[in-house]
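Note that this complex is displayed minus one protein chain, with the remaining chains in position.
First chain written, first letter: the chains are A, B and C, and each begins at residue 1.
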Amino acid sequence: MLDKNGIARRIAQELQDGFYVNLGIGIPTLVANYVSEGISVEFQSENGILGMGPFPFEGEEDADLINAGKQTITALPGASFFDSATSFGMIRGQHVQMTVLGAMEVSESGDIANWKIPGKMVKGMGGAMDLVASAENIIVAMMHTNKAGESKLLKQCSLPLTGVGCVRKVVTELGVLEIKDGAFHLLERAPGVSVKEIVAKTEGKLVVPDFVPEMAL
Amino acid sequence: MLDKNGIARRIAQELQDGFYVNLGIGIPTLVANYVSEGISVEFQSENGILGMGPFPFEGEEDADLINAGKQTITALPGASFFDSATSFGMIRGQHVQMTVLGAMEVSESGDIANWKIPGKMVKGMGGAMDLVASAENIIVAMMHTNKAGESKLLKQCSLPLTGVGCVRKVVTELGVLEIKDGAFHLLERAPGVSVKEIVAKTEGKLVVPDFVPEMAL
Amino acid sequence: MIQKTVSDAEEAIRGLRDGMTAMFGGFGLCGIPENAIAAIRALGIKNLVCISNNAGVDGFGLGLLLETRQIRKMISSYVGENDEFERQMLSGELEVELVPQGTLAERCRAAGAGIPAFYTPAGYGTEVAEGKEVRVFGGKPHILEHAFEADFAFVKAWKGDEAGNLIYKGTARNFNPMMAMAGKITVAEVEELVPAGALDPNEIHTPGIFVQRIFLGAHFEKRIEQRTVRSKTAQF
Partner (left out) sequence: MIQKTVSDAEEAIRGLRDGMTAMFGGFGLCGIPENAIAAIRALGIKNLVCISNNAGVDGFGLGLLLETRQIRKMISSYVGENDEFERQMLSGELEVELVPQGTLAERCRAAGAGIPAFYTPAGYGTEVAEGKEVRVFGGKPHILEHAFEADFAFVKAWKGDEAGNLIYKGTARNFNPMMAMAGKITVAEVEELVPAGALDPNEIHTPGIFVQRIFLGAHFEKRIEQRTVRSKTAQF
């Protein structure tokens, strides 16, 4: 079973050299820590920076330089700043090649719900609806089940949707699943996780090939 | 009767302090020469400059600094450069408060034709269709009649239109006419020009008040 | 040139009245028009409809106008962590319209650029699309979104000149340029105000044509919402 860093590490394997990538808040943010040596990717933050770098050294924080999580950051060589319309032009125009974000629910047809729980305070969708409606590679990083132990990989999302038929892959603490043709396709198991456990914890239609390799991290 | 410079001089009286103005090619360009001392206007050229200045001194021409007529120009203090989408955002969004342009025909309902003569080589509308569809003050600078002596102020334009119901005022060598309620309203006569001549040379519906002042230049 | 420079925020907000719609630049607390917000609070203008990506925090940013109940409706993409906001929203005192962030930005730009409406894929199939026209382009469904209208836009820039030209710094640019385009009256507050001609025309982010009033901000707190740092020895 993977911890949060393990999930991030596995997702980092999806990155290709030269990719422009948008990372959501939470586990997705950790992906930046596991970019392979051999490749180079640029991180976009939708509030208006391309070429986002690590957090600043203490005392070097700049209130005018933050990411979409409102955290102080730095800019790497080759970075650029731009306005929000240009930023979402990059996203909507599919120039940002991969988006990694968290989710409350994902359906077997690739729907995603991650912004609203009826009856609870709604904070807003931020840029999530634009992101999931646009990028070609939408990867969801989340736990396989919720706190009550119920599957988050469903036939249909029960929560209000963020986007329809857009999620390409889901990486959880249990494995890697591709979404296509109206089903989750199990690609890899996390170390020490059985296919049986994944089957048990996946409510949506699940296609399991004869051989499911354990992932290499 | 006015010459081209006279027409430009009269149009310059329409400028108000702080106006942003787009001047077309030909007579309109001359308007810049007659801005009153007391006021200040900024000229926009749709290829991407605000704060356009006079032609450069000989030897100081810059190939990267031209106006929409492709002429070498200069930039005044406070100028800015921008792309064509932003430039037409200024125009379409009615931030440019006045547009002065030439025309082949204008109708009593404010239609304008100035880009195409069937059977002749068509060079294109350039930015004219965007300009006339947008600015609140569209002033046409033109001769009252064509070379054959026929009126250019018509009931209906015979040439393909550039815009519909958009021209606010027409200044010709004979006078100043406002367009409203489906008619040309004669506001002023050019020095030495009779109302009778203007009536004779205006084909479209013309409203002539009891007293038509001679313009002060 | 017509005088765009005003002496302070109080003069800059003249004409803003109860019930008007106003845009506020900024993302979180980054690049927000602090001086205009303070002046609006001091003047006590009520029932404002505010278009802003976020709603500030308790005690800062638009949170200051929430405290004093000056906002009737917020149009935002993310209203974040704000107890007073939550209280007013749940009690029904405050109306909230949530808009996807990219759509929010584009609706501001559209307003400034004379584009009354456009199609976007964002929000299709979600409650954001309810009641909106859906049209398929290139095999993909899109929804029709309309330009905003705003009586005022309050923006914050790093440098500005007396012609109204603005330059922003870093990610403090965010929504400010589109909102500057969109306001019927756009008020810019800047950290440095210079004479026309002092800024390189090639480096202007917002051309002066979009700005009606400009002033030197009296004080910028520039509060940081999430101070995150690394130690000198740690790795990325």
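The definition used in the following text is that contacts are C-beta pairs under 8 Å (C-beta built on N, C-alpha and C of every residue); 3 or more make two chains touch, one makes a residue touch a chain.
Just so it is clear, the model here is predicted, and its values are computed rather than measured.
Participant: Taking the complete complex into account, which shown chains does the hidden chain touch?
Facilitator: A, B, C
Participant: One chain isn't shown here. Among A:T29, A:Q44 or A:Q71, which residue touches it?
Facilitator: Here the residue in touch with the unshown chain is A:Q44.
Participant: From the list C:T5, C:N54 or C:T120, which touches the chain that is not on show?
Facilitator: Residue touching the absent chain, from the options given: C:T120.
Participant: For the chain not shown, which residue from A:G18, A:P191 or A:P209 touches it across the whole complex?
Facilitator: Residue touching the absent chain, from the options given: A:G18.
Participant: Give me the chain C residues in contact with the hidden chain, please.
Facilitator: Touch set of chain C with respect to the missing chain: 106, 110, 113-121, 135, 137-138, 140, 142, 146, 167-170, 201-203.
Participant: Contacts of chain B with the missing chain: which residues?
Facilitator: Contact residues on chain B toward the absent chain are 32-33, 45-49, 53-73, 75, 81-85, 87-88, 91-92, 111, 121-130, 133-134, 160-165.
Participant: What is the set of chain A residues that contact the non-displayed chain in the whole complex?
Facilitator: 17-18, 20, 40, 42, 44, 49-51, 75-82, 85-86, 88-96, 134
One rule holds for everything that comes next: only the chains that are shown with their structure count from here on.
Participant: CA centre of chain B versus CA centre of chain C: separation in Å?
Facilitator: Comparing mean C-alpha positions, chain C is 36 Å from chain B.
Participant: I'd like the Å distance between the centres of chain A and chain B, where a centre is the mean of that chain's Cα atoms.
Facilitator: Distance between chain centres, rounded to whole Å: 55 Å.
Participant: Return the residues of chain C touching two or more other chains; collapse runs of consecutive numbers into ranges.
Facilitator: 109
Participant: If you look at chain B, which of its residues touch at least two other chains?
Facilitator: Chain B, residues with two or more chain partners: not present.
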